[in-house]
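Of the protein chains in this complex, one is absent; all others appear in place.
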Amino acid sequence: MGSEAIIVFLLAGIVLVAGANFLSNLISHKSDNPQKREPYESGMTTVGPTWVQFKVGYYLFAILFLIFDIEVAFLIPWAVVFKEVGAVAFIEILVFLVILGLGLVYAWKKGALKWE
Amino acid sequence: MILSINIVNNSILNMLMIALIYLGIFSVAGLFLVLLERKVAAWFQLRIGPNRVGPWGLLQTMADALKLVSKELTGTVKADKFLYNLAPYFVIISALMALAVLPFTQDFQAFDINIGLFFLIAISSIGVIGILLGGWASNNKFALIGAMRSGVQTISYELSVSLSLVTMVLLTGTLQLSEIVEVQKNGWLIVQGHIPAVIAFMIYMIAGTAETNRAPFDMVEAESELGAGFHTEYSGMKFAYFFLAEFINMFIIAAIAATVFFGGWLSPFGITDSIPWLGVFWFLAKTFVLVFLMMWFRWTFPRLRVDQLLTLEWKYLLPLNLLNLVLMAFMVWLGFTIQL
Amino acid sequence: MRYEILLLVITLLLLVGEIFIHKNKKESLVHLAIFLFAIHTAVGFLKLEESSLFGGSFQSNNLIHFFKNILNVGVLIILLQSADWIQEKIVSQNRGTEFFILLFSSLIGMYFMISSGDFLIFYIGLELSTLPVAALAAFEVSKRISSEAGIKLILSAALASGVSLFGISLVYATSGSIFFNEIITVITANSLTVLGFVLFFAGLAFKISLVPFHFWTADVYEGAPIGVTSYLSVISKGAAVFILMILMFSVFKPLMHVWEHMIYVVALATMFIGNLFALRQKNMKRFLAFSSIAQAGFILLGLITGTQLGIATIVYFVLIYIFSNLAAFGVVQAISLKTGKENMDDYNGLYQTNPNLSLVMLLALFSLAGIPPVAGFFGKFFLFTAAASKGYYLLVFLAVVNVTISLYYYLLVIRAMFIRKNENPIPFFKNKLYMRLGLLITVVGILVLGLYSPLYDYIYELSSVLN
Amino acid sequence: MTFFVISKVFRIKNMDILSLFVTVPVLTIVALVFTKGLKQARIVSMVGSFIQLGMAINLVFAYFKERAINDSIMVFAKDVVWFKHFNIHYAIGVDGISVALLLLSAIVVLAGVFISWKMENLPKEFFISLLVLATGVYGFFISIDLFTMFVFYEIAVIPMYLLIGIWGTGPKEYSAMKLTLMLMGASAVLLVGILGIYFNSNATGGALTFNILEIAQVNIPFEAQKLFFPLTFIGFGVLGALFPFHSWSPDGHASAPTAVSMLHAGVLMKLGGYGVFRVAMFLLPEGAMHWDWFFIILSATGVIYGAFGAIKQTDLKYINAYSSVSHLGMVLFALLMLNKTAWNGAILQSLSHGFMTALFFALIGMIYGRTHTRDITKLGGLLKVIPFISVVYVIAGLASLGLPGFSGFVAEMNIFVGAFQNEGLFYRVATIISVSAIVVTAVYILRVVGIMLMGPVKNQEFLNLPKVTWYERTGILLLLIPIVAIGVAPLWLSDMILASLEPFIQRVL
């Protein structure tokens, strides 16, 4: 008995969705109609493929996020022990954040944060 | 021992019971929040809102739920069936698991792990995978655009959420939620940390609202341009999951804020310390005030454009947040905190 | 720590400059970067105390300082040689400073890697030294070949570091520590440790591009900008060799009876495959890529000894190799920049039009091949001596056979430049100051390093730290 | 004399008489770098080579003077530590053998410069390469440290590639590559041998050393000798055209420009014999005894093979190249005979062949320069057209086939007398086979003389060939005089060599 609890909640979530789906299948009214299974596009038939190359800006932000998220991953342990360590921790994180901040400013100036 | 609730002695049975209780909380809270939203919306617009089904329309969402259950589960032919069906699981499970670590009171917390806050941050970002999957697998242009927007928005604001929480962790020195609440016996963190804590709270609320894709940050499902966004192709119960999860997420965001900034189940000035179970009341009260705040946002602010949204996060909130973090660290280092 | 901090400050300065200086004045940053790095290199030669920081995670001694100086000089040469390219092609894209920032970051990573006192710093240093180079390899964003080089480099590097990490985790499992000085005391040659070591070695072998982990080398070298290619082939390889040597001679010394055989086989395979593939290359960059694979094989001859002699010869060889290879790459870069020609056939009749460049190339190739009196001969001779000191006469013999094979293809280039005639040879051009300076330093190095014996003696003195 | 002047100018002490052999060519090269055009280049190189010749002659006299008061193995020895930790020294010194070979080298280099007087194509680079080669050769002969020796060996070999590749004729790229690779491959083998000697040089507990004289003090274990003797022998032997590894030589000589052929056949190939003698046999005597039979077979085959190869060829240069294979095979053969007389003969043969073959190549170059063909079947009656060249050619040919009165006779005489001193059927058979090569030599020499020089003029264009110029005369005479001198008065040379053979005899026999 311990971290199995997480698995229990996982299963509970699955049961909830699967059960409700099952229930819905059980009681819903069904009708067949080919138009119903078309993708919705404001009443028009879809033209061209949907899965196309997407705007690169999204990836750019994803990459930026990755970097800053990892930064948070380092900040969390630091934050936990900050009270105990004190001055050294403060200075070190200052260096860390200054470099990161420079990175952010750099991305800013390079136009990586601009959504075009 | 992670599970802190003990209902029956048999461990397996105990777990099942807990799971069931949480499922109950989950659905009831979801349904109630939906109703609340509609009522709040109505009040803001000087309407009455749902008032036919049950007293004051209390059963309105129950009726809606029944309607949704009785609808046929359809999907488009072009969809990637497996991923399409998988998406709801992600959003539901992540919401449910996040719920499980929240301390409703001292004793009512499904599991109290020592990295609680970290777990919350981690688990809350899984939901976006469900949204991305759903939007992509639908093979619908609106859905795809919605999903992509959701992705970029969620991950962006995730940073601010995490950073503002980290700012508060500086005060607590622990990630365990129960201990975070414990620390606040000397005063809620928003008081202890005063200026930076207030800033952190404001950032957190903005970012939290955005992370749940709620207005004014709801480009994801901007009706006027994207139909229904990422869940355009979802109907019936499958739509309900996303709908439900969104409201639960709102609750979770508010609950975290209540726990971290406002002392969780602690009563103001310890007025109900002698009656522990009243903690639930205080917790829910604080949470719902914050939920109301989020709903207030929704009906007050106009929707942002994507570029404005990203500008807000990356050019304002994030740098501000980093500075705030340093400020807080500086304060904690020099002991400028307020201890009641 | 002085090296790291100073270079970090320079890098940040450049970053600040990049952020705040107007687009039209970016060119001055190129000069500034080279100037600052030259100062950094010069400062590196000042005396520095041996020290140990972060509870033994970061170590430095005079040998490491010396090696960092070697790397500095190498990078300085690369910067000088690349300056024209940056000024002509890159600054106009407003990315000139990034080149320096990435290069310096990578160099900081190498500093940390070779100074590491535990596997964590080692790993971080390794990655920090590799990742910016991958970005640099894909630096010419409009060129497909450059992107391919970048992707190949980063994927292989990621695989290598992953494999390496898995090996480290196994070593950690058996020894219970990631600190080198603690591992030394407990390590024994049990099968799990050996497996861990082999995986770890495989990871570094990727970086040094030893056979059979060399597949990325030629493609990356061909695709990447030449400055980056030379960085990969000398600095990156040199640093990896150095840390591999340190680790094998200290931490993994108890496994010596295992890795001796391994190195023996790998050395032979690397030399032969590198050389034999080099024979058929037409593109100068690919050609030099395979040649540098073969050179890595020679380095292993020093590695197999596990003695002070081995360390000294390897460091000495790497030093000389840096100068020789950079001279060759410098010429290729100069020609490629002015004419865009990179094939060996284009070099036909080069001596008629550009005698100085041809002579530099001649010296570089002789040095790479190991022809006296240029420095390469001494480096190779001492490596062979080191290997022979352990009685590996057969290995030395095969290595020398390889020297002969390599001489063949080096002579092919010399033949093209001096003997062959060309209808439309590369026209005469005059290099700019930086390039000339870069080539001049390498030429002086090639000519002087071998004959000036106190240098070797100095390295030998320094090498005693491990024993 | 010259040395005196130089030593005054450069304030070099008397002991540095040998280092000058390296510094003067290097200074010449440096001077050449700053020259412009053919005229300046050839003047500078001529002056440089003259100084070298002067130094060499001076060295001979100085040697005799020094020898009278100094009975150490090497005189004018000098020793500077180079790489401390490997115990590598820049150690130099000469004995009679080296002095003789240095003299040979100086003469051939000077003759080579004269023969290349009209080098139009890239003259500066040509003379630089030539002098680099000369530096290597001088350095090799004065070194008594294996490492230094190896360095100079390679320095001497590598310019050949450019010399043949750039200024050669015919399939020059192929020949140059073949020559370089085979010689460098040989040096690869040699390197292993040297390292083997080095790591076994502390058999009696001393430090590892590269110094030949120091190694000669210790007895290297027999096992090591057995292993490293063939490596060292082959390593040097390839340069001395040891039989199965000789194939670079005909191609290389045929493609090389005249001066290079001269220098190569006349001097560079001597490095092989000298190295075999000085390193392989001197340092590894037991190995030499052990492998004696094997290399005798190889070298005897080389003698015969070279001779027959020369018969078959029609290209003048090939004929001469194969004849070189034969003659140098005889040198190696004599060295392996392991007795004093044969050794003396071997050294004399080296010298004699050096002058002779250089002369041959010089003459061939002149003939080719005038007639534009080296095919003897297309030539004829040259005696009438260019008498000077033809007469010298006949003289050189007679010297080559060992006519008394010329150097060849003295050398071959000594070799065969020495060879016959060895008892045993095997040695006898080998000797007889080698002796028979003399007959074959006579055949091909006379064949060439007969076809090319005698008879009617086959091509009318040949009637108006240019006269022999003064520089060509000088070059030829430079080479011709020693041939005659050795033949007529061999004793002074012989004495010098014999005295120097003493340490070898003590160690090997």
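Order of writing sets the chain letters: A, B, C and D. Residues in each chain are counted from 1.
Keep this in mind: a contact is a pair of C-beta atoms (placed from the backbone, for glycine too) under 8 Å apart; a residue touches a chain by one contact, two chains touch by 3 or more.
By definition in this document, contacts and distances are computed from a predicted model.
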Among "Acyl-CoA dehydrogenase family protein", "ABC transporter ATP-binding protein", "Na(+)/H(+) antiporter subunit B" or "NADH-quinone oxidoreductase subunit K", UniProt-listed name of the chain not shown: "NADH-quinone oxidoreductase subunit K"
Neighbouring displayed chains - absent chain, whole complex: A, C
Sole contact to the chain not displayed, among C:I101, C:L165 or C:L368: C:L165
Residue among C:I178, C:L247 or C:A334 that touches the chain left out of view: C:I178
Touch criterion as defined above, residue of C:I151, C:I184, C:V258 or C:L398 at the omitted chain: C:I151
Touch criterion as defined above, residue of C:W85, C:F197, C:F277 or C:Y456 at the omitted chain: C:F277
Candidate in contact with the missing chain, chosen from C:W85, C:F119 or C:Y434: C:F119
Contacts of chain A with the absent chain, listed as residue ranges: 2-3, 53, 56, 59, 62-63, 66-67, 69-70, 73-74, 77
Absent chain, residues of chain C that touch it: 119-120, 123-124, 127, 131, 134-135, 138, 141-142, 144-145, 147-148, 150-152, 154-155, 157-159, 161-163, 165-166, 168-170, 172-173, 176-178, 218-219, 222-223, 277, 280, 286
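Everything that follows uses one rule, which is that only the chains that are shown with their structure count from here on.
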Inter-centroid spacing, chain C versus chain A (mean Cα positions, whole Å): 40
Length of the line joining the C-alpha centres of chain A and chain B, rounded to whole Å: 14
Interfacial residue positions of chain D with respect to chain C in the complex: 82-86, 88, 147, 150-152, 154-155, 158, 161-162, 165-166, 172-173, 176-177, 180-181, 184-185, 188-189, 191-192, 195-196, 198-199, 227
Complex contacts: residues of chain B adjacent to chain A: 1-3, 11, 15-16, 18-20, 22-23, 26, 68-79, 88-89, 92-93, 96-97, 100, 110-111, 118, 121, 136, 138-142, 144, 148, 151-152, 155-156, 158-159, 162-163, 166-167, 169-170, 173-175, 227, 232-233, 236-238, 240-241, 306-307, 310-311, 314-315, 318-319, 322, 325-326, 329-330, 332-333
Of chain A, residues touching chain B in the complex: 1-6, 8-14, 16-17, 20-21, 23-25, 27-31, 36-42, 46, 50-51, 54-55, 57-58, 61-62, 64-65, 68-69, 72, 75-76, 79-84, 86-87, 89-90, 93-94, 97, 100-101, 104, 108, 113-115
